[in-house]
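Excluded from the complex is one protein chain; the other protein chains are retained at their positions.
Which chain is which? They are A, B and C, in the order written, and residues in each are numbered from 1.
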Amino acid sequence: MEEYSYKLEMQVRDYECDMQGIVNNAVYQNYLEHTRHEFLKSIGIDFAEYARKNINLVVVRIEIDFKFPLKSGDDFWVGLNCAKESRIKFGFFQDIYRSSDNKPVIRAKIIATGLNEKGLPSLPPELVESLTAFES
Amino acid sequence: MEEYSYKLEMQVRDYECDMQGIVNNAVYQNYLEHTRHEFLKSIGIDFAEYARKNINLVVVRIEIDFKFPLKSGDDFWVGLNCAKESRIKFGFFQDIYRSSDNKPVIRAKIIATGLNEKGLPSLPPELVESLTAFES
Amino acid sequence: MEEYSYKLEMQVRDYECDMQGIVNNAVYQNYLEHTRHEFLKSIGIDFAEYARKNINLVVVRIEIDFKFPLKSGDDFWVGLNCAKESRIKFGFFQDIYRSSDNKPVIRAKIIATGLNEKGLPSLPPELVESLTAFES
Partner (left out) sequence: MEEYSYKLEMQVRDYECDMQGIVNNAVYQNYLEHTRHEFLKSIGIDFAEYARKNINLVVVRIEIDFKFPLKSGDDFWVGLNCAKESRIKFGFFQDIYRSSDNKPVIRAKIIATGLNEKGLPSLPPELVESLTAFES
């Protein structure tokens, strides 16, 4: 298991499970987004505040490998690392593990950028600074 | 504010907010369901285990008064009381409060029953016993 | 079966079903909201446009009776009537039926109002006019 710069513990909720009795694939993206936003908040960046200022942080690419499904009652944790990908892109490496035995659940890479008020790709300097300082 | 037999603390996640910047109405039902299932678990009743045995706990009526909207970043808690409504129905009284100032967010009443393997209304005796013991 | 002023046909999607193999309760609120917004659009009122102008149409109370569950593969339709409840409130009566046999699925009453830029209850005059003209 890798080292992670940020971790968040969560718990499966029954309404997130589908007719197969396991967490629906799309829900993992919710888990990942929530973890990224909590991580950003932890380094002083408020996603909602940016959205209100019409600066939108957006995902441009996502890759997820599904290793093992979570089911009702499972506790899990999300590990996160980040790294600059280019002048205007950041990569988030986010993996999910079942808490009871640290069994890998998913491995994901998410590439994100920012869009300014005019809808053009652009990252606010203070965001770049915070993320770079944190880079793992 | 009333007394509650069971309480659960939660937190708004950004993906639960809609274009008005507030938690979407339907999401409160998710919060309420999750709280009921956690409550049931706390008294020894596992919703998913019942579902696997083809005994389905189902909601037959829901009433929700929306008092004040939650938004991104809000912490909140759900208070729950329950009371027998009839031989085969239970009522759950569930209210949500914003944690920072205990401002009322919603007040809800949910009527639930059970359906046995044949799809007929029926409550497992151990469920009735546990809920009655807990009745507020 | 009642007469309805507005009808919308929809179809259950598998991701809307939960571990019981039926549509999750909260999802019906999504169906009802989508139908209201489509209805409003049909009489010239765009929910999203209002939201952008900071005039928010909001639900203040919801009552739903769950009669029979929809499941994977089901087609269904939502019937809608509306009526003025007070100077600043409208009631929407929305029922869902399974299409194959018109079996009642849910019966719902939703009370809605508007909030102006200052967050005070208020209905734009053109909205009142359109809804009143339509009143069933």
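Following the convention adopted for this analysis, contacts are C-beta pairs under 8 Å (C-beta built on N, C-alpha and C of every residue); 3 or more make two chains touch, one makes a residue touch a chain.
Nothing here was measured: the structure is a model prediction, and the numbers come from that model.
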Taking the full complex into account, find the residue in C:Ser5, C:Asn30, C:Asn116 or C:Ser130 that is in contact with the omitted chain. C:Asn30
Residue, one of B:Thr35, B:Ser72 or B:Gln94, that touches the chain absent here: B:Ser72
Could you tell which one of A:Val59, A:Ala83 or A:Val128 touches the chain left off the display? A:Val59
Could you please point out the chain C residues that touch the chain left off the display? 13-15, 17, 21, 30, 33-34, 37, 41, 46-48, 51-52, 71-73
Positions on chain B contacted by the hidden chain, ascending: 14-15, 17-19, 21, 24, 26, 72
Interface with the undisplayed chain - residues on chain A: 19-20, 24-27, 29-30, 33, 48, 51, 56, 58-66, 69
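FYI, only the chains that are shown with their structure count from here on.
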Centre of all protein Cα atoms: which chain's centre is nearest to it? B
Where the centres are mean C-alpha positions, what is the separation of chain B from chain C, in Å? 22
Note: chain C sits from chain A at a C-alpha centroid distance in Å of 33
Taking each chain's centre as the mean of its CA atoms, how far is chain A from chain B in angstrom? 28
Note the residues in chain C that touch 2 or more other chains, in rising order. 19, 24, 26
